[in-house]
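A short worksheet on the structure shown next.
The complex is shown incomplete by one protein chain, all other protein chains being positioned as in the whole.
Let's look at chain A:
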Amino acid sequence: MAHTMTAKVEHGSDKAAGDVLLRVSSDKIGRLMDLVGELSLSVSETINAPELAHLDLVGFEAAAHRLSMIVSEVQDAASELRLVPVAEVFRRLKRMVRELQRETGKDIRLEILGEDTAIDKLVADRLYDPLLHVVRNAADHGLEPPEEREAAGKSRTGTLTLSATQTGSEVRIQIIDDGRGLNRRKILAKARQNGLFGPTEEPDDNTLWKAIFEPGFSTADTVTTLSGRGVGMDVLNTTMDALRGRIAVTSEEGRGTTVSLHIPVSLAFLDSVILRSGTHLFCVPIDDIVEITKPGTTDKLHISAGKGAEMLWLRDRFIPVCRLEQFFVGMRKEMPALTDMVSLIFETSNGPIAVPVDEVMDRQQVVMKPLEGALTRLRASWGFALLASGEVAMVLDCQRLVIGDPA
């Protein structure tokens, strides 16, 4: 199912009759999305019916191909319905920045880039709170007071940039300030104090910066009404988890800090790889996979002294193995040898992990369904994926796979 999401959003500025905007309830759009999902599954079921397998149906094949193309376009068109420009979220932040100027007494110039970038309305609605915290932090801690800036040879006015761009099926939102940058010494000391790193550990910058998103983390010496209570960034973490997003921070002393949020354009469809382990089907977002490998006998290590933990030797490093059969309850008891399985390497915030499965089946654009009722107890899962075959696969959250996630 080819599926490319275009980022075009109709604008009210054009006066042409075709651009008249309609107000439609999100329930109606949700229903349409559900139906389109069902339609695409039914079409795929029909076309791939086993009864047709060995028949020579030239006319049918051509018609079936055309039908699939149309369904795929309908799917694209339906998902576009729920896309809105990020402009509205940015506008609310703009008001906030004006307020921050008054409260902090700093001169802030706000620059907005790519406000036409389209994003799922459901994502947009949840984006304001976490963005607000990042902006507050930038204004409060990042940007210096005018005198300090002048002394450092910078312009008196600090610049805060909000930018949104689309790359593939992801939207990248950046909050860039040209302030003093993150203080490595201060953050490392605080991170050690909070037990995030050992007293002699020297994490690299990218790893260290992520510590500021841990709950209860604040290096601000005084708690102001603006920030410094160490709760804001945690909101960011929680929301990004729920939106299947990623956070990256770069910072340069004296030059400023950039916080980048990578978020999938749509929550309804997911570009993923389908895996089989025993009788269970799993599905993982394609962006989570670093590598797929079939280890040889010399590449694996069994550690009896470590409760039978297994490691994989790959590219000059040991990668811990996480067996789905051990993590989840109710899967098969016997586990094939690592050498008889295919291992997927996932990058998590705790480093890479290897997850062995029996088979990597397919790459697919799947329809996502959230967990409900009796299924909410499933651990390390985003929800269910409806596959083109009509089957259902559980979508794995690799991050929670590694931290254990007690139910």
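Throughout what follows, a contact is a pair of C-beta atoms (placed from the backbone, for glycine too) under 8 Å apart; a residue touches a chain by one contact, two chains touch by 3 or more; residues count from 1.
Here is the rule we go by: contacts and distances are computed from a predicted model.
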{"item": "Among \"Caspase family protein\", \"Sarcosine oxidase subunit alpha family protein\", \"Tripartite tricarboxylate transporter substrate binding protein\" or \"Chemotaxis protein CheW\", UniProt-listed name of the chain not shown", "value": "\"Chemotaxis protein CheW\""}
{"item": "Contact partner of the left-out chain, one of A:Val84, A:Met331 or A:Val360", "value": "A:Met331"}
{"item": "Residue in contact with the excluded chain [from A:Leu41, A:Val89, A:Leu196 or A:Leu243]", "value": "A:Leu41"}
{"item": "Hidden partner chain, residues of chain A it touches", "value": "34-35, 37-38, 41, 279-281, 307-309, 320, 322-324, 326-331, 350, 353, 367, 369, 372-375, 377-379, 384, 386, 390-394, 401-407"}
